[in-house]
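The complex is shown incomplete by one protein chain, all other protein chains being positioned as in the whole.
Note that the chains are named A and B in the order they appear, and that numbering of residues resets to 1 at the start of each chain.
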Amino acid sequence: MTYDFFYKLFGSQIIAAIIQSLLPLFIFILPFALFAVWLERKVSAHMQDRLGPMRVGWHGWLQTVADILKLIQKEDIVATASDKPLFNIAPVLVFVGTYAAFAAIPFSSAFIGSNLDLGVFFIVAVSGFVVAGILMAGWASNNKYSLLGSMRSVAQIISYEIPTMMVIITIVMITGTLNLNTLSEMQTGHFWNWMIFGGPVFGVSKFLMIPFMIVSFGIIYISTLAEVNRTPFDIPEAESELVSGYHTEYSGMKFAMFFLAEYANMFAVSAIVVALFFGGYQSPFGYVGHLFGLQWLVPIEQLLWFAAKGLFFVFVQMWLRWTLPRLRVDQLMTVCWKYLIPLAFVDLIIIGLITLI
Amino acid sequence: MSVEIEEKIVATNGLKTEYMVLNMGPQHPSTHGVLRLELELEGEIIKKVIPHIGYLHRCFEKHAEAMSYPQVVPYTDRMDYLASMYNEFGYAVAVEKLLGIQVPERVDYIRVVMGELQRIASHLVALGTYGMDIGAFTPFLYCFRDREKILNLFEITCGARLLYNYIWVGGLSHDIHPDFVRLTKEFITYFRPNIKELNDLLTNNKIFIDRTANVGILPKDTAINFGISGPNLRASGFKWDLRKDDTYSVYNKFDFDIPIGEGLMGTVGDCWDRYYVRILEMEQSLRIIEQAIDQIPEGDVALGIPKRIKPPVGQVYSRVENPRGELGYFIMSNGSTNPFRVKVKGPSFVHLGVMNELCKGYMVADIIAILGSIDIVLGEVDR
Partner (left out) sequence: MREYFKNIWAAIFTVSVGMKITFKHLFVPAVTIQYPDVKPKLPERERNRLYVNMDDCIGCDQCARACPVSAITIDTVKALPTEDLKTSQGRKKALWVTNFSIDFSKCCFCQLCVFPCPTVCIYMTDVYEFSEYKRENLLYNFSTLTTEEIKQKKTNYNLFEAEKAKEKAAKAAVAPVPAKAAPKEN
């Protein structure tokens, strides 16, 4: 819908497409990343019986802005022995890998960056850029610690993509489409139509599926936690073990890019989980806009619902970070290969059998 | 210091491989202080660990030769700065043995209460920082919040929170505050449920157990051969506590147990055991404080302090049970007001020696777990 709006405004398809794809970036994601950093600090502080940032703005909400300003004006230190082209490109790749995924996520029925029929596939593929970026960062830093950190991170990300893909295949099997927009539209109505409660088709198979859908949700949530390197899977950036892992040698704006990319990535994976299992932008109770006959209110409400659900899952990710200790590298791999993948397989087969009923 | 790099020649294709030397340098978030660990790695497996110490050496033993006996007490505080009361306790017991004097009962009881409160405070730091090394950030803050209450108790008594200068030779510097007994009882009721909360949050957490059980196993005879003492020795299954086996002050009047490691979640003597023994010791310390705080006799704490401390010529070695192990003081006097030689046997120094033995065959991530579980303080290692 917004594409049409911009097309009418500018009369050129290219400009409309560019603006349309840049919109979520500037209006939603960058402010969200700043907000998420503040939220993390506040949530962690209150869980630890303290207050967090309080001085910069009301209850510290401008703290992230102050941090970004500080990082921008810092000296950009590049070690002489590092591999300069790789060193400079690595943060850009990581940034691009996470932000490009937002192109295919449906924020509301009126707005989707690009309505790909291969939406989910595109997202998973583009997230692969992050792997390349991290490898480059670790290698180009010319630092044993960074190399170790980046190797671990790469192993972790590519291992955990497998359970993620298997759960996505499960959902695709049930719904028959890779298009996230269609998936979200399928879950209209009330919250019992959401995928986690068995999907929109009413019947015996719907109720049979519910426990297995919950297991799938658990598997994909844990796998995506590992993809974004959050505790308990944050070995690559473990402060107490390898100083800062693959971003030890970065300072200033490049570090800011890694930093913001991590928070954007958190939201991206929460958004995918929400779109797959929790109805995307659909409201659980019906729309105020429909109630009062104001049709233009509905997409805005949908946006708010989407943001709220995404934010809730981001909050759960933060909650887990501040509760749990870290897993060791080999235990991380054990969890993935010995626990998550067999469970995902078994789940896939069972749900496949149920859909045949 | 040059490093000997072992070169292993692979006979099959004549390639030389070298072990990678990784330096966990003096500035590192997890080596509890300024400690340099040189690791020889084969991939992720450790072949050798060489600790380099001396970054915090402040010539305590040489200073002590230039000070008079009461002036040494602030210096003893600063060795193991997380358990200052016990350093002063050990020194006071040693010098009193040299002088041959007996302190009033009130002084003994108050010293026991302070010492046990200090033991809880020290264990809280050990457990909190250990959790933080493993990756759980929240228990660290909960432990420090509880430690604040103990430091407040110390603050109202002697005015300082970390380095007290409270336990003097022959007595104490101040008598306890009138509110002290009431506040200590409030602390005991406040703290007991927090131990349970800490257990729920960290001790029984599956991820924590996976990280620490069956890691860094210290068998009983290795521990005894290396001279380990304190909670590390008790976690290996050997019931040895100086408060019961070589009793000093009035510890023989109290009823408390000595917890030992039983390998509940792994093997006997692994990191989880060392962690769990410290938690159980905190509970036992609460028991001792409960008994002692009700039984403090009346008296004057400054009565027994001699005007001039001039011991006869002689030497003494006396030891106390530090929260970290056996803290020993060897004091030699030549009849003057300054000690001729004060040598301190710090438990952390001895425990650091067993790191190489413990770390062989484990991974780099386990070093942090093992180093945190033997609970060293660099102030005591380097003095």
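By our rule, a contact is a pair of C-beta atoms (placed from the backbone, for glycine too) under 8 Å apart; a residue touches a chain by one contact, two chains touch by 3 or more.
Keep in mind it's a predicted model, so treat the numbers as computed, not measured.
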Contact residue for the chain not shown (choose from A:18, A:54 or A:349): A:54
Identified contact with the non-displayed chain, of A:10, A:207 or A:339: A:339
Which residue of B:61, B:105 or B:155 touches the chain not shown here: B:155
Listed residues B:87, B:129, B:173 or B:284, member touching the removed chain: B:173
Positions on subunit B contacted by the hidden chain, ascending: 67, 70-75, 138, 145, 148, 155-160, 163, 165, 173-174, 177, 197, 200-202, 204-207
Footprint left on subunit A by the chain that the document does not show: 43, 45-51, 54, 319-320, 322-324, 339
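Heads up, the rule we're going with is that only the chains that are shown with their structure count from here on.
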Subunit A and subunit B, separation of their C-alpha mean positions in angstrom: 45
Contacting residues of subunit A [partner subunit B, same complex]: 44, 47-50, 144, 148, 231-232, 234-235, 238-241, 243, 322-331
Interface residues, subunit B side, partner subunit A - complex: 20, 22, 28-30, 44, 131-138, 141-142, 145, 201-202, 205, 207-208, 210-211, 363-366, 368
